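Report on the following structure.
The complex is shown incomplete by one protein chain, all other protein chains being positioned as in the whole.
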Amino acid sequence: MMFAQLLPPLLRGAEITAQITLASTLLGALFAFAAGIGKLSRHRALRWPAVGYIEVFRGTSLLVQLFWLFFALPIIGISLSPLSAGILGLSLNIGAYGAEVVRGALQATARGQREAARALNFTPRQTLWRILLPQALPEMMPPFGNLAVQNLKDSALVSLITLADLTYQAQNLRNITLQTVPILTATLLLYFAMALVLTAAMRWLERRVRYAAGHER
Amino acid sequence: MTTPWKRLALLFATLMIALPATAASPQQLKSRGYIRIAIANEIPYGYMNLQGKAVGIAPDMARQVLARMGIHNIRWVVLPFGALIPALKAERVDMVAAGQAILPARCQQVAFSEPNSSYGEGLLVKKGNPKNIHGYRDFAQRPDLQMGIVSGADQIDYAHAMGIPDRQIVILGANMDAVSALIAGRIDAYAATRLSTARLADKLSQVTLAQPFRDPVIDGKPARSWGGFTFRKDDTALLAAFNRQLKAVQQTPFYATTLKHYGLPQKAIDAAMAKTTAQLCAGR
Partner (left out) sequence: MLFGYHWNLTSDWAFALSILPMLLKGLVVTVEATVLGYLLALTLGLLLALLRMAPSRLVAWPTAFIIEFLRDTPLLVQLYFLYFVLPLYGINLPAFLTGTLALGLQYSAYTSEVYRAGIKAVPKGQWEAALALDLTPLRTYRDIIVPQAIPRILPALGNYLVSIIKDTPILSAVTVLEMLDVAKMVGDRTFRYMVPLTMVGVLFLLLTLLTATALRRLERRLPQRGIPLR
């Protein structure tokens, strides 16, 4: 079979991979901010769940988490579709890593700023939203870029819970046509290309954030 | 809104909605509007063809039977073979159409329809049968041979019964992995049903059936299985209705035509009717 015939199914898979990566990165960012800010909270009721979430998801394997969401969770009556389980698993995992980035950046900017904010009569919430986050956000962007690429690579694991992403399509196609070398080579190149595009996009976003935060003029 | 964003919104929407988890009666299925059926991507029992349509002995029959029950909208779900029964029990799907063998251990977990097919065993080997393999006994006698079996498939019981140790067995994640594992030399033979192996041998020139083949003999009888459709134990009304229409379809020429189309010989079609599910579940 010619390369031209192998490519369309792979591109269909690549589209799913792109969608899953995008959705789980965005949702993961949400988890990252919630848990990263939560970990710095003075309230135990916020801090402890955040710490627990971060430790459990950073301490266990993503594939185990995906299998657990896919195979084990339905037994207690929560049946997520493979797509939901895949996106949720990826975003919970990447969110836990992102949370440490958020926490680190916030702590780094907090020194000295907090006293100033208190002197100016800012409430803790105002301090967070108006002073700390705008300064910390640009610092978070480079590690976020790395995490986004990590997430793209991790998304290959959803093929093991039957989602028809790029890796799944490659495996299926390989089993039908037995054209192992061209299919797997094309698959690796497609992932590489997507990673380059994603890296470029994150760099662009980083510049926008820096600009908006007033770091560059 | 542009299309990518619409898709993204849709993704989030699906994320928030867990699939409905309720027992299914024929009435409930009709009011819900669709039935979810699992297949295991195994040629020819049930698989997705290149156009993305579910075909095979079990899906073709299920479509016909369900149409007679007034259910026309089917959502096909591809799962690893080993996950079929857990997915059914977890209410992830409403039935399984994979030609699963009716075995006492499985009957304890799920309810089977009446038999729909019957099949013996086979081994798939590399073209030319370089290792000169003719049955399970070769594996018991030659410790250098590796046998591939799909996770959750009953061939592992035959292998154990024939005295093949676990270190000579490679558990494959999916049926579809078998051929590439064989060609890559990861396994020396793929153990599956006669029909499955014969179909793969027909389609792909790099592999062939181990011939002549000596059937594994279990408890003094050559291994033979009867395949059926699988349901949850609580869904008795659905099972009863399905069985009624299954019997009716099996009386029509459609049944034999379909089974023959997928390579089942007349002898196997006759044998399919020789046992009842009650007998098979009792281990008789």
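All chains are identified by letter, namely A and B, in their written order; residue positions are counted from 1 within each chain.
Operating definition for what follows: a contact is a pair of C-beta atoms (placed from the backbone, for glycine too) under 8 Å apart; a residue touches a chain by one contact, two chains touch by 3 or more.
Remember, predicted model here, so these are calculated numbers, not experimental data.
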Residue among A:I131, A:A170 or A:M202 that touches the chain left out of view: A:A170
Contact with the hidden chain (one of B:A24, B:M48, B:L66 or B:A83): B:A83
Those residues of chain B which, in the complete complex, touch the missing chain: 80-83, 85-86, 89, 109, 151-152, 160, 166, 170-173, 180-181, 184-186
Interface residues of chain A (partner: the chain not displayed): 55-56, 58-65, 67-68, 71-72, 75-76, 149, 152-157, 159-160, 167, 170-171, 174, 180-181, 184-185, 187-188, 191-192, 195-196, 199
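In this text, only the chains that are shown with their structure count from here on.
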Approximate Å spacing (C-alpha centroids) for the pair chain A, chain B: 37
Interfacial residue positions of chain A with respect to chain B in the complex: 19-20, 22-23, 26-27, 71, 74-75, 77-81, 83-84, 87-88, 160, 162, 171-172, 174-176, 178, 180
Residue ranges of chain B in contact with chain A within the complex: 7-8, 11-12, 14-15, 17-19, 21, 50, 77-80, 83, 86-87, 89-92, 173, 176-177, 179-180, 183, 204, 206
